[in-house]
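All protein chains but one are shown at their positions in the complex.
Up next, subunit A:
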Amino acid sequence: MRSLPSLRGPRPPPLPLLLLCLLAPVRRSSEDGRTPAAPFTSLPVREEMMAKYSNLSLKSHNISLTDEEKRGTKRSSELTMVTGEHSNMPVEKNITLERPSNIELTCQFTTSGDLNSVNVTWRKGDELLENNYLINATGSILYTQYMFTIVNSEQMGSYSCFFEEKKEQRGTFNFKVPELHEKKKPLITYVGDSVVLMCKCQGCFPLNWTWYSSNGSVQVPVGVPMNNKYVINGKNANETRLKIMQLSEEDQGSYWCHAIFQLGESEEHIEIVVLSYWVPLKAFLAIAAEVVLLVAIILLCEMYTQKKKKHSDDGKEFEQIEQLKSDDSNGIENNAPRHRKNESVGQ
């Protein structure tokens, strides 16, 4: 806990590349209406550090916290502003970092109580951080700032600022490498075929990509001795492709692609299913059999109705022949009608 009450008036130092990301801007409009953008001056220690890593870019992040008690005593317009803020839940910010950078983290705490009685600390995870942070107070807002540099993966993690009054308020900055987030469905392939697995990083450029296959929990590298079976290439720096040829059923399973950054790794999981041709072929033959059955039914039905009709036609003909025969047997008086009948039939 350190407080330097002498630093009252803020003198904005020249800071390159200021990126302000405000999480919950609960600002009490201070009497002098000053925007607390950069309330600190740089210490000699920090200037030294900045010189060492001056080739790295500077990233700034900001979290605002408020004292719970304030809510009850504030004016109604500000009550609506603070509604929805849960001071019991930790305020968190997720930051994606790809390359080594200089980092500047600022927490501001608004309270109605006595600023001097607030205990301010910074921690990385559970570990207390000792130096390199500043504290300033303006009106009823307490600012603290922590500056450091991230150059390797051990320095990634969660950094938190703590304000201890009656209750502990905490703001957390989570640093992570970019994640490969595409949720993929399993790829279906066939024995003897070839397949291309692709991993892509949106807007980020890993240093390197590696591929692993796993049966269970152990990951085995894949494609490192490039042979006829595995080919790894990628068109751009932000994607990689693994081509597996001559697939067999043993190739079925999970594959992992790892994107390697200076500050860590992230991975993605793809699953391959290898089927044999027999699987769809069975369905095909079943449907083909059904079609043959349908055609047979249709043609048989038709032949059946034709036969019935033919029988009834034959039946009619038979009746006509019978009638002629009976006319014949009626004798000579029926010569005239027979002629007429002959005429009508002859047409």
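Here is the rule we go by: a residue touches a chain if its C-beta (ideal position, glycine included) is under 8 Å from a C-beta of that chain, and two chains touch if they have at least 3 such contacts; residues count from 1.
Rule of thumb we're sticking to: contacts and distances are computed from a predicted model.
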item: Name per UniProt, for the chain absent here [options: "Monocarboxylate transporter 13", "Dynein axonemal intermediate chain 1", "BOS complex subunit TMEM147" or "Queuine tRNA-ribosyltransferase accessory subunit 2"]; value: "Monocarboxylate transporter 13"
item: Sole residue of A:Leu128, A:Leu207, A:Ala237 or A:Leu281 that reaches the chain not shown, by the stated touch rule; value: A:Leu281
item: Of A:Glu182, A:Glu249, A:Glu302 or A:Glu319, the residue in touch with the unshown chain; value: A:Glu302
item: Which of A:Leu128, A:Val220 or A:Leu294 contacts the chain that the document leaves out; value: A:Leu294
item: Missing-partner contacts on subunit A, residue numbers; value: 185, 187-190, 193, 196, 275, 277, 279-281, 283-284, 287-288, 291, 294-295, 298-299, 302-303, 306, 309
